[in-house]
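Here the complex is missing one protein chain, while the rest keep their positions.
What follows is subunit A.
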Amino acid sequence: MKAKHQRLILALVALVALVGAGLLAASALRDEAAYFYAPGDVKAKGVEPGKAIRLGGMVVKGSLKRASDGVTMTFDVTDGKASVPATFSGIAPDLFKEGSGVVAEGSFDDQGTFIATNLLAKHDERYMPRELEGMSYNETTRELQVER
């Protein structure tokens, strides 16, 4: 066996071991490295009140209500599996609206309402001109369709 081939095999074995180690680490981190809890995770695992977490999901359409003081708002966050009520007082980012993604930082109170201290807007991977806004997006075919 030529020295060149020995080096090639050594490099490939090292590379396979490295990728394996990386994937193992990544899968072990799968839960730990999550940036936020989804409402489904909260319902399934339970998060004790007062623990500082991030809650991420979609703002349920029709749930966003603003209090008379003008800065407090309540809304429901859902991930399709579960839905939790949340409240926030302060300035929300421009992209924060019903039917759109949100990541809220804060903690749950004893009644199970999420008290957010900061709101971040999360948008999806779609970009399109304003004229197409009324069209709906098909998740499986990744195509835009005219809403009927």
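Criterion: a residue touches a chain if its C-beta (ideal position, glycine included) is under 8 Å from a C-beta of that chain, and two chains touch if they have at least 3 such contacts; residues count from 1.
Quick note on the criterion: contacts and distances are computed from a predicted model.
Here one chain is missing from view; checked against "Carbohydrate ABC transporter permease", "Protein-export membrane protein SecF", "Phosphoribosylformylglycinamidine synthase subunit PurL" or "Heme exporter protein C", UniProt names that protein "Heme exporter protein C". Touch with the chain that is not drawn comes from one residue among A:Val19, A:Ala44 or A:Val71, which is A:Val19. Subunit A meets the missing chain through residues 4, 7-8, 11, 14-15, 18-19, 21-22, 26, 29-30, 33-38, 56, 92-96, 100, 103, 118-133, 137, 142-144.
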